[in-house]
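What follows is one structure encoded as structure tokens, with my remarks underneath.
The other protein chains are all here in position, but one chain of the complex has been omitted.
Here is chain A:
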Amino acid sequence: MTTPKPLLDIENLQVTFSTRRGPVEAVRGISLSLAEGETLGIVGESGSGKSVTGFAMTRLLDASGKISGGRISFRDRDITKMTSASLREMHGSAMAMIFQNPRGALNPIRAIGQQIADAILAHRKISASEARAESLELLRAVKIRDPEKRMNAYPHELSGGMCQRVMIAMAISSNPALLIADEPTTGLDVTTQKVVMDLLASIAAERGMATILITHDLGLAARYCRRVVVMEQGRLVEEADALTLFRSPQHPYTKRLVAASPTATSRVEDLVTDDEKLLVPAVPLAPPPKPAHGTPPLLEVLDLVKRFDDGTVGVENFSMAIAPGESVGLVGESGSGKSTTSRMICRLLDQTEGVINFNGQSISHIPAREFHQAPQRREIQIVFQDPNDSLNPRFNAFDCIAHPLIRLLGMRNGAALRRRVGECAHRVGLPANLLERFPHQLSGGQKARIGIARAIACRPKLLVLDEPTAALDVSVQAVVLQLLDRLRREDNLAFLFVSHDLNVVRMMCQRTIVLRNGAIVEEGESHQLFDSPKTDYTRELVDAVPHIEMIAAEKMAAGA
């Protein structure tokens, strides 16, 4: 057996960024190679250097970043030594890259047809009308409906998924031998993600194009890549074919990553390996309390409707109930109205119609503007999506946690407040010495803990969680989920868990409600709902989630 000459061969690549605090090594000597037509996944958490590696391959690094060592040979030419003229030529013909946030990567004031034609004309000497015809062909190739009409559309008129298809069209316009996709579907809905990734995979297969998929999502890498490398802190820690990697990870980091990725069968307890459990105080996990039959619901929502000023309907006839200590998931894609619903229940937003009863009392008649004075304010709390923007930049951790205690419980500055804040910090596993720090001095996981500590500070009965882990790395997500689950059991807290991540909801919630275009599509016991969905929409959602085991089974079947 002869090994064909690799398309791309990276040897001991090092990338250094010069920053105010001196040089920072983002990539510390990685080596990998890629054959023609191969698909490779680069997996890692934020800060692992996976994107920097991608940018180094295309020499599109920031001005402050420098390839400080190693070699990248592409078709036997060393990219690190190329002149800018030959780089440009290479970008046009041999290598292309697509990015996260496709809308940001497109020019907002130029029709997409023209933008694709521009990309073609930049590298080939053909007439404008030929380029136009070709861009129409490309739009067809990326399966955009009505391509003739869409030629003249501007990026803001297209959905995120469509924009990414346009980016793909631009990237393949010059028939590159290698396509680097950096988090191409992050921020897209799970069904859109599947469509875009399937398209990318089929185009790559059709054209014999090698693909490098850079992602934080193990499931995605497993589904679409034959071989996967795992990066941690600028180093390559493990390399294997997807199946082996997920079945029997060797490196401790990979083991942790695989364990932390929620799958269809994982339980919250299993997400973290032992060494991380030490970060949160150990508490015996009691089985979830079964609400006795006939107990009045903690929260009852009847025919909730939200119409916005411009006449669009955000939520329609939404009814649900949550028992004390129960955890209910609310899933849906962007625009499904799940955030609107959660904010109405939190009384941060007024409903147009409908009734919300909390503990047997109506709270929907209190306008959101005045709810801060209502006695129920402290009983209904919320954890926000992005820990990075849910903390006041001018408050330190202590102030953040103390804030609701001062406002809602009327506590004064003093020993009692300090003790209570310390207690809350301890419950969420936040070291006491971090309480003096400001948000920008804390990591995402620490900020998430502060957000949770603030929400539970007043001992609420209902906690609304608005995508609490969407902005976190999987290993941090695992710890946070476990923390939330423990808090719920300890305090007999009820959860309304809003998320687009079905695997997380399945694990965290006893019941799940599927929302689409503001209306409930399906609801039921989580396991039942996900294992045997009754509606097509739910089935579509469930199928779109890349599951490691399912893929493993599929690949086994295909390989056998």
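As a working rule, a residue touches a chain if its C-beta (ideal position, glycine included) is under 8 Å from a C-beta of that chain, and two chains touch if they have at least 3 such contacts; residues count from 1.
Everything below uses one rule, namely that contacts and distances are computed from a predicted model.
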| item | value |
| --- | --- |
| Protein that the absent chain corresponds to, by UniProt name, given "Extracellular solute-binding protein", "NADH-quinone oxidoreductase subunit K", "Monooxygenase" or "ABC transporter permease" | "ABC transporter permease" |
| Contacting the left-out chain in the complete assembly, out of A:K194, A:R427, A:R454 or A:R489 | A:R454 |
| Of A:Y224, A:F384, A:F495 or A:F530, the one touching the omitted chain in the full complex | A:F384 |
| Option touching the unshown chain, where A:L60, A:I126, A:L302 or A:L348 are the choices | A:L348 |
| Positions on chain A where the hidden chain makes contact | 20, 343, 346, 348, 369, 372-373, 377-378, 381-382, 384-386, 389-394, 403-404, 407-408, 451, 454-455 |
